[in-house]
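Everything on this sheet refers to the single structure shown next.
Omission of a single protein chain aside, the complex is shown with its protein chains in their original locations.
The first chain written gets the first letter, and so on, giving A and B; residue counts start at 1 in each chain.
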Amino acid sequence: MKSKAAYLTPYFLWIALFVIAPMALILYQSFFSITGHFTFANYEEYLSSSVYLKMTFNSIWYALIITVLALAISYPTAYLINQLKNKQLWLLLIILPTWINLLLKTYAFIGLFSQNGSVNDFLRFVGLGSHQILFTDASFIFVATYIEIPFMILPIFNSLDELNPSLINASRDLGASNWQTFRRVIVPLTMPGVKAGFQAVFIPSLSLFMITRLIGGNRVITLGTAIEEHFLVTQNWGMGSTIGIILILAMFVVMFLTRDRKNRGGQIR
Amino acid sequence: MKKKFHLSNLYLILVFAVLYLPILYLIFYSFNAGKTMDKFTGFSWQHYLTLFADTRMISIVINTVIIAVLSALIATLIGTFGALGIQQLRKRSLRNCILSLNNVLMVSPDVIIGASFLIFFTFLGIKLGFGSVLLSHIAFSIPIVVLMVLPKIDEMSQVMIDAAYDLGATKWQALTRVVLPAITPGIFAGYFMAFTYSLDDFAVTFFVTGNGFSTLSVEIYSRARQGIDLEVNALSTLMFVVSLLLVGGYYALTRYNESKKIHRARAAEEEISQ
């Protein structure tokens, strides 16, 4: 018991200093108006303003689309990579693009999607004519999904990699078709990975900001954009913190919905 | 069967092509004789020459790499032990509560994290610079490590650990001989994610840096007001090539070791049979 306490100390110290303390600070600040008076007005404004409620709805909606798309693309990718010969190498190659600065990649996308960009050049070449690609919902969702895919592939790949092949063989021996094996054996056993991926993608997607402006042309406004603005432009840290608290609450809800229900670890003991 | 194989390969090729498309685009324009990323006017090395002459930039790159490598390492250590601790919690509600706290930093927008860390550091009187940036990067990388390692621990069979104890292993032996090897892939994944987060972070670093210390992201974002220089493209190309070489090298090395192991095992087998 003692040794357990020793190696857990840094982790709990971290929770206390870098999670609970900042959270307390944000909560404290959310009760102050822009002029520095104690008030509940920030919460009242948030809950009564159609602008903020619409923004919240938008954020959740876009984050959901992005997460579902990322999952739809990542699961088969992770599954296929897991069957390749040098799978660890291929996995590294999936992570590698994330090491290039995000702003720079976004600028590259602007170059690709602009009126005279490569994509439009291609469309004209094929005879489809040029289109407005930038500043549309589609381009925003595309780029956001692009950014999040590696964060989804990794946990799914890990859970697939861990999968005991004898279980699959057993399923086949028992006469299950490929599809049945996939649906009844592989999918349930990789659920922890899918949940981890869902958390790693959905939660940050709620507070995307920079690409909402660069690719979305501020046609998509998320909670992250609003917080950014309140902290850096209006200097209304109270309102910014209030939205931050809302985001943290949303995260708790997501965590609750994707929690581990099977109680596996406890049963064995 | 053969047709299916082709289809799945095509899918993978497509995914990789999209993932690498913007990067190839950046690399292509790093050789542009012109100054912008929209028209290619001719081949030139000039942006690379500018980069090599820019000692400030080189120093910033080294800072960035040190911070990323070191913060990811410490975050992985703390996060892995944290995940081991969480797994041992018997109460579901407590476990879920700690996991939620764990994720707070992942959901909080960078600006909030940065601003609150800044207040926190100045309150404690920590000098802004290398130390404060390192601490913050460790802090925001820990949750992702926990998220990557925890599923691995959950999947690890408790029977194995119990068997180790039954065979007389100490706690330390059980940890190093049984648990850690089993969760190594998760630890690696956590390390790489932590490394990635650190390299990419702009907002948090911006707030907590000071006294002449800067990282690549802060420099790139600050330069955006004047338009991004192709020097940065050249730099990214070099970093990309280096990481590609590292990945390739690491992979070749592990392959070589493995084949040596197999070789040795065979030799040993032969010796025994003789």
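Note that a contact is a pair of C-beta atoms (placed from the backbone, for glycine too) under 8 Å apart; a residue touches a chain by one contact, two chains touch by 3 or more.
Assume contacts and distances are computed from a predicted model.
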Chain not present in the shown complex, as UniProt names it (candidates "Spermidine putrescine ABC transporter binding protein", "Chemotaxis protein CheA", "Anti-anti-sigma factor" or "Electron transfer flavoprotein subunit alpha/FixB family protein"): "Spermidine putrescine ABC transporter binding protein"
Which residue of B:V18, B:I119 or B:A169 touches the chain not shown here: B:I119
Chain not shown, touching residues in chain A: 34-35, 51, 54-55, 107, 110-111, 114-117, 132, 134-135, 213-214, 217-219, 221, 226, 229, 232-236
Touch residues of chain B, complete complex, unshown partner: 35-38, 55-56, 58-59, 62-63, 65-66, 69-70, 73, 115, 118-119, 121-122, 126-128, 132, 176-177, 180-181, 184, 187, 206-207, 209-212, 214, 218-219, 221-227, 229
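Methods note: only the chains that are shown with their structure count from here on.
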Chain A-touching residues of chain B, taken from the complex the two chains share: 8, 11-12, 15-16, 18-23, 25-26, 29, 37-38, 77-79, 81-82, 84-85, 87-88, 90, 92, 96, 98-109, 111-113, 115-117, 119-120, 138-140, 142, 144, 147-148, 150-152, 154-155, 157-159, 171, 185-186, 189, 192-193, 195-196, 199-200, 202, 216-217, 220-221, 224, 228, 232-233, 236, 239-240, 243-244, 247, 251, 254
Residues of chain A defined as touching chain B within the complex: 3-4, 7-8, 10-12, 14-15, 17-23, 25-26, 73, 76-77, 80-81, 86, 88-89, 92-105, 107-109, 111-112, 114, 116-118, 146, 149-151, 154-155, 158-159, 161-162, 192-193, 196, 199-200, 203-204, 206-207, 209, 223-224, 227-228, 231-232, 237, 240-241, 244, 247-248, 250-252, 255-256, 259-260, 263-266, 268-269
